[in-house]
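I have placed the structure first, in the form of structure tokens, so that the comments after it can refer back to it.
All protein chains but one are shown at their positions in the complex.
Note that the chains are named A and B in the order they appear, and that numbering of residues resets to 1 at the start of each chain.
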Amino acid sequence: MEIPYEVTPRRDTGLFNSKIGIWLFLASEVMLFGGLFSAYVFLRVGIHEGIDNPWPERVQEPLLGAVNTVVLIASSVFVVLAWVGLKMRKWRTFQIYMSLVIGCALTFLVIKTREYQTKMVEHHGINLKDGSVIECEILSDNAKDPIEKRRAGWPAGFAGLFGHANGYSTLKVRFLAESVTLSLDSASLLFMDYAEKGELWPASTVGDRKIDGKSQWEDWFFPAKRDILAKLSEARSLRRDYVQREVLGKSRKLDQVLLDKDLPAVNVETKVTIKFDKPLKFNVPGSYRTASHTESSLSFVDGTQLAGALAEGGDMIEVLVHGMDLQRLPISQQMSAKAWSLIVDEHQREAAKMAYKEEQDKVVAEIRKHYPEGKFPSVEEEKHQLGSRRVNVLHIHLHDHADGEKHGESQEHAEPKKETGGEEKDPHAVSGGHANNEFILARIPRSEVLYASNHGPWYNTYYAIYFTMTGLHGLHVLGGALVLGYMLVFGKKLYLKNPEHLANRVEVGGLFWHFVDLVWIFLFPIMYLM
Amino acid sequence: MSHGHEDHSSHIKEYWWVFAALMFFTGLTVAVWGWFDFGRPGFSAGDCVVGLLIACVKASLVGLIFMHLREERGLIYKILVFTFYFFAALMFLCLFALSDPIRPVFGVNL
Partner (left out) sequence: MSSHASHAEDHGDHHHDPPFWKKYVFTTDHKVIGIQYGIVSLLFLAVGFFLMMIMRWSIAYPDRPIPFLSSMPWFDSWLDNEARVGGDLYNMLGAMHGTIMIFLGVVPLAFGAFGNYVTPLQIGAPDMAFPRVNMASFWSFFIGGVMMLASFFMPSGAAKAGWTNYSPIATITDTHFLSLLWTGGTQWLLAMVFLITSSLLGAVNFITTIINLRCKGMSWMRMPFFVWAMLVTGFLLLLAFPPLEVAAIMQLLDRTTGTSFFIPTGLNVNGMPMDAAGGGSPLLYQHLFWFLGHPEVYVLILPAIAIVAEIIPNNTRRPLWGHHTMVYSAMVLGFFSFIVWAHHMYMTGMGAGVTTFFQTVTVLISVPSVILITSLMISLWGGSIRFNTPMLFATAFLPMFGIGGLTGLPLAFSELDLHLHDTYYVIGHFHYVVAPGSLFALFAGVYYWYPKHTGRYMNETLGHLHFWPSLICMNGIFAPMFLQGMAGFHRRAVDGGAAYEQLSHTPALQWLGLDMSMIDLNIVTSASAWIMAIAQVPFVINFFWSARMGKKVTSDNPWQATTLEWATPTPPPHGNFLTEPVACRDPYEYSVPGADTDFTPQWEPDPSGTPEPEESPVHH
């Protein structure tokens, strides 16, 4: 049996099947990205001034985006030329152009990966409770040398998809536990995943039994758990049988049955405490999804409780400061923001404040210039959100002037800046100290932190929609490249048998490819330039 | 497409011209970001409109020439018209709900 119109177009519609199919598919893709674009507009327009994080404008490096635009457009031309090659029955032309398409796709993906990597690995923002934000890199706990510490690994953001950690909260609580209390009816041994590396499954005492090492822990835990569950279920079924007998059998009201003296109760002690022979170090993301802590205890959400004490500096975070984002503070309060006092070195702090003040004055002057007296009274009186928004608005503009001044910077610092674009180019960014090739170290108590993460999708709604849209787009590029690559590698057989069929396939694949290009044409301005 | 082989070679030139145009418009978009300022300094509604207009021009070039919409059958157009109607409904009705002119009740967009 053969399906008609697989290769030749139908006379009245003028189309072959897969062409209709691909256009319908593209229609649904339009709605897919349409939904995302709508979400972008909705989230951006729906920002509440003064409550939500301000929308970061123009924080991406446009050069990389522009290069990617060029790459994709070029690949679009190549795919069309590859198709023309097939139509003219020139297999060689097809091969060359299609290889170029695949090359472009790979280039695009490499650039994209690099962009993601800089955001996810090297850049963090710590939102303090007073509204100031420290742009920084968080140092890992173990290393001592700040430069070594910069290499604190890949945050566990994506691990959340697959496991236990919701690692968007990059701040860990370090805890020294002496014992753990497990509710055997619900608990698991997953808490051990948060023990510091090399300290797994310690020698411990439970009741009068000694357990040491993973297998002994498990040998104890699973039978004990089964045991408790069996006891629980026995007690419950006794009680249920009684209730059922009385209520359903004798038609008594439940309220009265519950008052009966011989109603079996369900009271099985499910909590067991295990003492570690020597204190065990834990490193736990302090998130409501994972655990909450006090000075002397740490409770996981499944009911597991650690007793002990916070490790030394357990709730202090050491960071290398890149810049200060004080947009949410009124201009008059920006110089007294909490963030400044957390910089360890007094000399550096003063230098940074000086540099910031200088930039701030420029911003104020700029505002005054653009908004004459009558329209825009004094900056100090302006409601701070409105004012700060305008400050924010100006920073790119100002930066163009600032660029020349910063030219003499040391190589080491120029490099990360180039990769990550606008964040550090903020006029508010601290530039003091950088020129001397020094790092600005700040220590932040956990209690001061409202929210902290790297610049991954969890950082704010802009990054969320940026990663989602570009990520989905990237998946489309990958998918398209796979399909076109398949035609390139395995197409010869079909070409020899029925070249028109292969041409049709390439045309259909090409239509998808152009659509992917088309989406990027819109993504580029709204993600990079607005 | 049911053109002869000769037609295609004449098309090739056209594709490269379109490529050049797209490059030009990409440059223009970046220029809007860097040099020109419409309305307020920095990012503003003016930039937004101009940026999106350029993107639309680019998109139409890709659609009409590369995707052969220029010489495509009416059926495809019908599908696309439907799609854009629904897309517009989604985006603009959402926006309408977000910034309703008649909003005396709570005063805050949730």
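Methods note: contacts are C-beta pairs under 8 Å (C-beta built on N, C-alpha and C of every residue); 3 or more make two chains touch, one makes a residue touch a chain.
Quick caveat: nothing in here was measured; it's all calculated off a predicted structure.
The chain not shown here makes contact, within the complete complex, with A, B.
Listed residues B:31, B:56 or B:97: the one in touch with the omitted chain is B:97. Considering the full assembly, A:301 is the residue among A:63, A:200, A:230 or A:301 that touches the omitted chain.
Annotation for subunit B: contacts to the undisplayed chain at residues 74-75, 78, 82-83, 85-86, 89-90, 93-94, 96-98, 100-106, 110. Panel shows subunit A; residues 1-5, 10-13, 15-18, 20-21, 24-25, 27-29, 31-32, 34-36, 38-39, 42-43, 46-48, 51-53, 127, 157-158, 160-164, 166, 168-169, 188, 190, 233, 236-237, 239-240, 243-244, 247-248, 253-255, 258, 266, 286-290, 292, 300-302, 450-451, 453, 456-461, 464-465, 467-468, 472 of it touch the chain omitted from the view.
Here is the rule we use: only the chains that are shown with their structure count from here on.
Separating the centre of subunit A from that of subunit B, both taken as means of CA atoms, is a distance of 29 Å. Of all residues in subunit B, those touching subunit A in their complex are 1-3, 5, 8-9, 11-12, 15-16, 18-19, 22-23, 26, 29-30, 32-34, 37, 40-44, 47-48, 51-52, 54-55, 58-59, 62-63, 66-67, 73, 75-76, 79-80, 82-84, 86-87, 90-91, 94-95, 98-99, 108-109. Against subunit B, the residues of subunit A that register as touching in their complex are 9, 13-15, 20, 23-24, 27, 30-31, 34-35, 37-38, 41-42, 45-46, 48, 57-58, 62, 66, 69-70, 73-74, 76-77, 80-81, 84, 87-89, 366, 370, 393-397, 400, 507, 510-511, 514-515, 517-518, 521-522, 524-526, 528-530.
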